[in-house]
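First up is the structure itself, then whatever we jot down about it.
Only one protein chain is missing from this complex, and each of the others stays in its spot.
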Amino acid sequence: MSKQRLATVWLDGCSGCHMSFLDMDLRLIQLSEMADLVYSPLVDTKQFPENVDVTLVEGAVSSEEDLHKIQAVRQRTTTLVSLGDCAVTGNVPAMRNPFGTKAVCERAYCENVTLDPGIPDQVPRLLSCVRPVHEVVAVDVYIPGCPPSADVIFYAVIELLNGRKPDLSVMTRFGA
Amino acid sequence: MTPSTGVKTLKIDGRDFSARPDETILDVARENKIFIPRMCELNGLSTVGACRLCLVEVKGSNKLLPSCVTHVEEGMEVTTTSERLTHYRRMIVELLFSERNHVCSVCVSNGHCELQNLAQKLGITHVRFPYRNPKVEVDASHERFVIDHNRCILCTRCVRVCDEIEGAHTWDIMGRGVDAKVITDLNQPWGSSATCTGCGKCVHVCPTGALFEKGRSVAEMEKRRSFLPYLTLMREEHE
Partner (left out) sequence: MTPDELLEIAETERESQKRFTHRVNVCLAAGCVSCQSQAVKDALDSDIARRGWGDHCQAKGVGCMGLCSEGPLVSTGVLTGNDRLYKRVAAADAAEILDSIDGAPVSRLRCPTDVPFFQRQKKIVLENSGVIDPERIEDYIAAEGYQALIQALTEMTPREVVEQVMASGLRGRGGAGYPTGLKWSTVAKSFGVQKFVICNADEGDPGAFMDRSVLESDPHRVLEGMLIAAYAVGSSDGYIYVRAEYPLAIKRLRAAIRQAERAGLLGANICGTRFSFKIDLRLGAGAFVCGEETALIASVEGKRGTPRARPPYPAMEGLQGQPTLINNVETFANIAPIIRKGGEWYAQVGTEKSKGTKVFALAGRVQNTGLVEVPMGITLREMVFEIGGGIPDGRKFKAVQTGGPSGGCLPEEVLDQPVDYESLARLGSIMGSGGMIVIDESSCMVDVAKYFMDFCMTESCGKCTPCRVGTYQMHRILSSITEMTATPQDLAMLEEFCDLLKHTSLCGLGQSAPNPVVSTLKSFAAEYKSHIEDHTCPAGVCGKQPGGART
């Protein structure tokens, strides 16, 4: 049996979920025997490839870049997994929602800046509202947690690679 | 045959129980360690039947009944868990999450929160409804306590404990619908409240991290409820 194709994506999040992914330590080797990591912030691929079996998404959808990226990812992925609270609920990135984009940018780039204040235009434009991944594209599996532990991620990925849909509510929860 | 002693017998989830006529379905379930989810109900406070999580099925009734305010009846056959009830309970918990800004990962009550626990118990791994993201305030004007409306689920336990146990009635509700909120005095800053005795009962009955003690960081706010049954019992014996 040929190896499955696994990918991870980093949207608006702190990368803690990816750290937790790396926390699998030795089990990463076991994982690599079952699947190739074809795209990830941890590897050097620039383009999200076609025909990915499982993609783990960290982070909420915050900017236009996130939006385009996740739509492409969804198209090229069989099983899309929301990994961690930012992807699942919006979490900390979504805390800006009640204030509106303008106020948040002004606070970040003008009010609290002494050197050359001003809202930059080279960075991807923020969406008016930060959304969890499933509000934008269909999501197949949810792994809440901030971050989900390496045990949970390992269990979930192994189950998915074996063609089973894991029930994760007993192992993890919002904020876990 | 109705027992002349006034004691009622009923079935909950197929098991037989006896109960006093003044007991509710939830009372009997609690005595017998049958879990029925609820948010607004807290043993020792009056019941309001507001959160709708404790709805149960009763044979012969086409309505779902809130177990916290429904008194036992002779021969009642109660079902506390079914696919339908779980479906409704999940939706209600999801609605609570979608209503305000519950960010478990940075909450003082993370790991000790009734809403968070119930979500896990009901197998909720995500909220299907869009979040409302309202802009609500945090009142930290009190010397020792904080109210963060982002985490309030309007269970009104604080209102009731303050009125019924402490006797201060500092808390109440204002506004309608999703704009309803708990207030201190006539919507004055908590710190300026002339009626608040600073007893902290409201903080400890709060099911989420909406009410907490100052100086607590993420996951550090554990609520202590043991005072409530004690105070209620003492009061009852005094009467």
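Think of it as A and B in the order they're written, each chain with its own count starting at 1.
Rule of thumb we're sticking to: a contact is a pair of C-beta atoms (placed from the backbone, for glycine too) under 8 Å apart; a residue touches a chain by one contact, two chains touch by 3 or more.
These numbers come from a predicted model, not from an experiment.
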Among the options B:7, B:92 or B:199, which residue touches the chain absent from this view? B:92
Give the residue, chosen from B:138, B:173 or B:234, that touches the chain omitted from the document. B:173
Given B:52, B:112 or B:216, the correct residue touching the omitted chain is B:52
Among B:7, B:69 or B:199, exactly one should touch the missing chain; which is it? B:69
Write the list of chain B residues that the hidden chain touches. 48-53, 55, 63-64, 66, 69-70, 88, 91-92, 95-96, 98-99, 128-130, 132, 153-154, 172-173, 175-180
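Here is the rule we use: only the chains that are shown with their structure count from here on.
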Based only on mean CA positions, could you tell me how far chain A sits from chain B in angstrom? 34
Touching chain B in the complex, chain A uses residues 82, 85, 88-92, 94-95, 97-99, 129, 131-132, 134-135, 139, 142-144, 146, 167-170, 173-175
In their shared complex, at which residues does chain B touch chain A? 97, 101-107, 110-111, 116-117, 119-120, 122-128, 130-131, 133-136
